[in-house]
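Have a look at the structure below before the remarks.
In this view, the complex is presented without one of its protein chains, the others remaining in place.
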Amino acid sequence: MKRRRFLNLLLTILGLTAVGSFVYPLVRFLAPAGGKAEAKQITLKKSEIPVGTAKEIPLNNTPAIIINRPDKGFVALSRVCTHLGCLVEYDKIRNRLICPCHGALFDLEGNVVSGPPPKPLPKFPIKVESESILIG
Amino acid sequence: MRYILPLLLILILPPASQADWKEQFEKEFLARPWAGPQVPQDVCIECHSSDMMKPEARDIPRKWETSWHYQNGISCHNCHGGDPKDAENAMSPQRGFVGTPKYAQVPEFCGKCHVGILKNFLESGHGKALKSSGKGPNCVTCHSAHDNRKASINIINEQLCTKCHPYERVKVMKQALFVTENKMNEIDKSLKELKTEGVFTEEEEKNFFSTQAQFRTLFHTEDVSLVRRQTDEFVNKLDQVKVKIQKTFEELRFRRDFSAFLMMLFVGMAIGFWVLSKNPKE
Partner (left out) sequence: MWGKIKNWLEIRIGLDGLMKTHLTEYRVPKNINILYTLGFVALVFFSIQVITGFFLLVYYIPYSEMAFKSVQDIMGTVPYGWLFRQMHVVGSSLMVVVVLFHAIAVFFMGGYKKPRELTWIVGTFMLLITITFCLSGYLLPWSQLSYWATTIATTLPTAFPYAGEIVAKLMKGSEQVSGITLNRFFALHVMLLPLIISVLVGLHIFLVRRIGISSPPFGKSPEAEKPWTEYRHVSHPDGYSFFPDFVLKETIMVMVFCAVMFFFITFLPTLLLPEEANIPADPFKTPAHIKPEWYFLAPYQMLKIIPNKFLGISLQMIIVLLFILWPFLDTAEENNLLKRPRLRWLFFVSLILWMVFTIWGKYS
């Protein structure tokens, strides 16, 4: 009789441990992500970027570039080339973003014009107000 | 039972009646992409490896197949232009064919894609020597034309560089690049290891590639002081990548330990229940 009671106790403990070892991961799995996952917004003054120029800033740990296009206004794009990860540079004369590693060309919307990249450059949401620009 | 024979006959006779079944099957199933290696159609390779070519020219496609370009899907027309699918117009200027570049024009030829490196090279002593006198190294001097390999610090070596000038200045440059190069090799190895363990490393790889590419363009400037100034920056960036990779290895170890713990729990319960079954209630 004692053996059975011992076994029952042991199995109960093991069973509860097993259940707990699944409940804890489950709670962590379903819990909403902490504040770290939320993106930070950046505010720039319009006067910092004259027409036809661009400014390189880090945005959410990604190198980004804000371009003041003469025809279509402000745009915020990621500088990480979608081919292998090199950082693209703004070519004012040709109105393009060019990647120094393998010559990829992107237009100022982020779309691939030529070269090896498979996808366009990610865009960041941008809101233009009277004096400033809100990015992110 | 009695329906089996007629059923079999109905299903076997029609296919058996097709005499060319073996070829048809080979064409439609075995020739599909999954059944073997894919062979893209390339008329450049077809002509240039045939007997019509001089032996030296015939060597080129073979050399190319050992190259880093080949492994990344870069073939003849990507550099020389032309049309790889049309034998008649393969080398027509209308299809963009540019032929073989002249010695002093090789940097622009390669710089069609390797834009950043062209810029650094033209600003360097090597580039200026090439453009002013027509004599000096071009890209092919250090990286061969068709059997090029992945860039490494050993392209800078005594045998190659002393063809034109003494090695002392080169040694200084190589030493300045050495530490960073080592770190990069370590990170490359770790990333490969992570991949075999099933981790998706695209973001780290992209980050690493970008840093590596920036570093490699420095090779072409010959500006030792620039290299020394920027080494700290590079080492910092690489250390950050290393820290991330370490964290991933630790996470993998934690996962293994956690699932081992769960496994032992279940083994324990299996044994416990089995012993319980051997001790029935009277």
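Residue numbering begins at 1 within each chain, and the chains themselves are lettered A and B in the order written.
In this section, a contact is a pair of C-beta atoms (placed from the backbone, for glycine too) under 8 Å apart; a residue touches a chain by one contact, two chains touch by 3 or more.
On a predicted model such as this, the values are computed, not experimentally measured, just so you know.
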Query: Which is it among B:Trp68, B:Tyr103, B:Phe178 or B:Phe258 that touches the chain not included here?
result: B:Phe258
- prompt: For the chain left off this view, which of A:Pro25, A:Gly52, A:Pro70 or A:Pro125 is in contact with it?
  reply: A:Pro25
Task: Pick out the residues on chain A that sit against the missing chain.
output: 25-26, 28-31
Message: Using the document's contact rule, name the residues of chain B that touch the chain not shown here.
response: 1, 7-8, 11-12, 14-16, 18, 21-22, 24-25, 28-30, 32-34, 37-38, 195-200, 255-256, 258-260, 262-263, 266-267, 269-270, 273-274, 276-277, 280
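The rule we apply is simple: only the chains that are shown with their structure count from here on.
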Task: Would you mind pulling out the distance in Å between where the CA atoms of chain A average out and where those of chain B do?
output: 26
Chain A-facing residues of chain B, complex: 111-117, 119, 205-210, 213-214, 217, 261-262, 265-266, 268-269, 272-273, 275-276, 279, 281
Complex contacts: residues of chain A adjacent to chain B: 3-4, 7-8, 10-11, 14-15, 17-18, 21, 80-81, 84-87, 98-103, 115
